[in-house]
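Let's turn to chain A:
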Amino acid sequence: METAFYVLAAVTVAGAVAAMALPRLVHCTLCLAVAFVGLAGHFLLLGAEFVSFAQVLVYVGAVAILVVFAMLLTRSADAPPAWVVSRPGLLGVGVAVLVFGCLAATVAGSGLAGREAPPAPEVTVKALGERLMAEYVVPLEVVGLLLTAALIGAVILALEDRAKGGT
Partner candidate 1 sequence: MMETLDQLFVLLKRWVVGEFPAAWRLWLSPLIDAGAIIGVFAGLFAVTTLLERKGLGRLQNRMGPNRVGPFGVLQPLADGLKMLTKEDIVPRAADRVVHFLAPIAMVTPILLAYAVLPFGRNLVAVDFDAGLLFFFAVGAGTELAVFMAGWSSRNKYSLLGAMRGIAQMISYEVPLVLSAVAVVLVAGSLSLPSIVDSQAGYHWGWLARWHVFTPWGLAGFILFLIAATAESNRSPFDLPEGESEIIAGHLIEYSGFKYALFFLGEYLGLFAVSALGITLFLGGWQAPVPFLAWVPSYLWFGAKLLGCIALFIWLRGTMPRLRTDQLMNFAWKFMLPLVLVNLVVAALWHGTAAWGFFGAGATRWLLGGAVLWLTYSALSHALFTAPGRGPRTYRYAD
Partner candidate 2 sequence: MKHTPGWGLLKGLFETARNFVGSYYQPGRLTTIEYPDERLPVQENFRNFPMLIYDGADPERGLRCVGCKICEKECPPQCIYIVLERDRSGKVQKRPRLFDIDVSVCMSCQICVEVCPFDAIKMNTEYELSTGDRFGALLLRKAELAKPNEYYRRLHPTEAAEVDARLAAAAQAKAAAQAKEQAKLTAKPAKPAWSTQP
């Protein structure tokens, strides 16, 4: 289990770093997908099957593809490769380090770190579904409504575009 964790952690971190550092945008997207898969592996390692599979389904199957489509539809894939070691790049790294430091200091100071981890609850998909459908049904529906509204908005935008561009 330890070995699996380290391997997965290495893959995830390497994927994430590569996603930020690689000069070509397509490579970045693919590395981002690798990082997503690594995260899903972590979830699986923790016994959260459902979350893990949903992570792959949503992030690798949909988000990565969405990024790919957005990239190919909005700009030329042959844009000059931008190397990460540039002024804005370094600035970004600096900000990231600062944020990480703040968060780490807060977590370390909160006393959470010393606490014993509670035994992992046995979460079945059934229990998860029942919770979502009974206890959290209102938030679920609200999220659904929001996404539907976004979808309809996107369709309306696309329709308007066509009406203008069409004959």
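By definition in this document, a contact is a pair of C-beta atoms (placed from the backbone, for glycine too) under 8 Å apart; a residue touches a chain by one contact, two chains touch by 3 or more; residues count from 1.
Here is how the candidates were picked: all candidates are chains of the complex that A comes from, given by their letters.
Nothing here was measured: the structure is a model prediction, and the numbers come from that model.
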item: Touching partner of chain A in this complex, picked from 1 or 2; value: 1
item: Residues of chain A touching candidate 1 in the complex; value: 26-27, 30, 33, 37, 40, 49-50, 53-54, 56-57, 60-62, 64-65, 68-69, 72, 77, 124-126
